[in-house]
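The complex is shown incomplete by one protein chain, all other protein chains being positioned as in the whole.
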Amino acid sequence: MKTFDKRLEVKIKGINLKNPVMTASGTFGYGEEFSDFMDLSDLGGIIVKGTTGTHREGNPYPRMAETPSGMLNAVGLQNKGVDVFCETVYDRIKSYDTNIVVNVSGSTIEEYVEVAEKINALEKIPAIELNISCPNVKKGGMGFGTDCLMASQVVEAVRKVYHKTLIVKLSPNVTNIVEIAKSVEGAGADSLSLINTLLGMAIDAEKRKPLLSTITGGLSGPAVKPVALRCVWQVAKNTKLPIIGLGGIMNATDAIEFILAGATAIQIGTANFIDPAISSKIVAGLSEYLDRHNLKSFDDIRGII
Amino acid sequence: MKTFDKRLEVKIKGINLKNPVMTASGTFGYGEEFSDFMDLSDLGGIIVKGTTGTHREGNPYPRMAETPSGMLNAVGLQNKGVDVFCETVYDRIKSYDTNIVVNVSGSTIEEYVEVAEKINALEKIPAIELNISCPNVKKGGMGFGTDCLMASQVVEAVRKVYHKTLIVKLSPNVTNIVEIAKSVEGAGADSLSLINTLLGMAIDAEKRKPLLSTITGGLSGPAVKPVALRCVWQVAKNTKLPIIGLGGIMNATDAIEFILAGATAIQIGTANFIDPAISSKIVAGLSEYLDRHNLKSFDDIRGII
Amino acid sequence: MKKYCKDFVVVENIALTPTFFRLTLQYPEKLPEINPGQFVEVLIKEGADVLLRRPISIHDVDEDKNQILLLVQIVGKGTQALSKIQSGQSLNLVFPLGSGFPLRGEKVLLVGGGCGVAPLMHLSRAFNNIGIKPDCLIGCRNQEQLFSTKEYSDLSNLHIATEDGSCGIRGLVTNHPILDKKFDTIYTCGPTPMMKAIAKEALKRNIPCYVSLENTMACGVGACLCCVVDTKEGHKCTCTEGPVFLSTDLKDF
Partner (left out) sequence: MKKYCKDFVVVENIALTPTFFRLTLQYPEKLPEINPGQFVEVLIKEGADVLLRRPISIHDVDEDKNQILLLVQIVGKGTQALSKIQSGQSLNLVFPLGSGFPLRGEKVLLVGGGCGVAPLMHLSRAFNNIGIKPDCLIGCRNQEQLFSTKEYSDLSNLHIATEDGSCGIRGLVTNHPILDKKFDTIYTCGPTPMMKAIAKEALKRNIPCYVSLENTMACGVGACLCCVVDTKEGHKCTCTEGPVFLSTDLKDF
């Protein structure tokens, strides 16, 4: 049997993670897509695709553009809806030896509540990540994550029906991320993940056309890492919730920067596209760092910036 | 005598620019620093260093960190104050054959007003750029640019004493840049320049220390271009003011993207550090684009996205 | 089909025209089975500014030598950087990706343009392996843009259309009389307008037509949903449910 490095274990409220490394929603499918490349049980957790109340087709093609050290996407929450998830996808993935977290999205409070309630019934899903920060949908999405009142309302409503670990994913497209974080903390969130994508845009100067069908889209990848680190650091200093940091993490060094900024766990997004086994390599890199720096765990250096 | 490409001429309220290419505040000194590398009269304008009411030492060293396709700075408005500018710097630079614009900064409305009033008296300065978006100062700075009421108050106050072209430089670190832009438009601004830097942070994982003395700093360079384009596009669609676009412009193609998004002029910042003659090369690149696409001027394609 | 993420070694990098080059890549072990029309995701290491992998069709496979060939057109930063790779250097690929072309019928026509000719070599070989010599129609601007005609001729009855008439017939592929021969299936890969025109000709003649799309991709493995195409059953992933589709299943085709 495989043995895991016990020094890497972390807790996020109700759940135990083998290690701080999770994969980010929308970038790792349902995990299955990557099982040829790595052992999924190496991971602390997998956040599956954004799931909504009903089937969504998402935005028209083109949905992707590369930018300097980053990429824009405008997928727009394409998914088959929560019922298909519960009835077919869940059965395929429930036995993975890692924490499967469902990224819950919606256009209305009712939709978030409906999805959360249905996921609450699934035994092997220990947590949801409430996506109140998606820049790629016309209604709802980021709107909830950029207003303190709306953010706390949706979290409160979901909290009533969802009884396991409730992670809320925040948007960096705000004037004051600490205020939003505090509202969400007050409304009953167990943990925060940050950041979702930055709102951006790309243009083809020769064709004089936007590169995305939706004109604007969500920026991710190394380009956003400085902004993500700043958000994690600001929120870690000003709330008590465990934080899951993400945004441009490409290797173990980047992951450790987020831990130094105050993150308990981290997520790998865009990097999965470049090296489909990167998340498992980052787990190994974290162990190496502890060895090299002669540390018992990351507890001693978490948030020391 | 040098002849200039007439097709490139643009107007920003009271001022005529030979071409849309200006250099960004804080990245081009007072112009003098670059005169060995290019002919400053090639430029549409030069925005000089951020100028405050009194001498400022700025933030402690280190003030700079490179990030993926970007850089963070934490200079913090180091400058000798408006009086030294008026008494010594002005005389050295006033005869440049281009528009010299002073970037006016401050911690209080009174300070902005004082600086603007003194610059108003300088015959050869046709415009100021009000910097209500500097992330690197503790008091004032970005605070003014992230709140509609504060933004409109400072612009109104300056408008009363400043009678030439008043450009206001906006921060991208806001939930809704269109709202801020509209407040500033209502308060009497003649033009908007966007964007200033994104608030970011960098950490040295091995030394476990922040890379900037101030921990957080301002992100600029190609990494921010998608965000800058999006801000320009949003504001161009929703206000009537001429817009000066900047953020990550490295070449003529990038500059044209901003024009397509709705900018009347553009500024070159970080790129000056990589090629000290880049702004003059971009002017040439704009002419080439017009040739290649058989266009009479950029008027036909400005804001067509 | 199991997917791999592995280093190949560059055996050869030949410039075929100023904008096309061909890479021969050595796999260190036995190659897994690869269907014609499948593709790889290439990691571009050198040459700055490229973040994501680039999808490239598998041009040909040498099962005995455990080599694959890629045929690449220089269009931007990534392909430019890739064109400079030298023999002996390693190249990391995720492969084999996508579903590939189904081998259907006995009289088949393969129509390619631009870098879309790439997968047709492997497809021709696959037909040869089951005893069928396909017809292959290649379109390009002029003779200078034409390459590998010997290789295509070995595996198919090669027909050519050039815009300036410098080789084969003058005109577009859709002007070529070979289209009027009776075929069981048409396969096409190339610029979208060309594929649409061919699909239209096929439809007129009631021949099933498979098109191979080149949608922009981020992951290549069905995870990101960036590469979708609008089909009559809604959005489908080009990278896993394609890149080959029956033209009549697609909207806008």
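Order as written gives the chain letters A, B and C; numbering starts at 1 within each chain.
Keep this in mind: a contact is a pair of C-beta atoms (placed from the backbone, for glycine too) under 8 Å apart; a residue touches a chain by one contact, two chains touch by 3 or more.
All of these numbers come straight from a predicted model, not from anything done at the bench.
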Listed residues C:Asp49, C:Glu163, C:Asp230 or C:Asp249, member touching the removed chain: C:Asp49
For chain B, the residues touching the chain missing from this view: 26-29, 33-34, 36-37, 49, 57-58, 60-66, 68-71, 73, 75, 78, 221-222, 270, 272-277
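Criterion: only the chains that are shown with their structure count from here on.
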Remaining chains grouped by touching, chain A not included: B | C
Central subunit by CA centre of mass proxy: A
Taking each chain's C-alpha mean as its centre, the one farthest from chain C: B
Averaged-CA centre spacing for the pair chain C and chain B, given as whole angstrom: 47
For chain B, residues contacting two or more additional chains: 69
Residue numbers of chain C (touch at least two other chains): 49
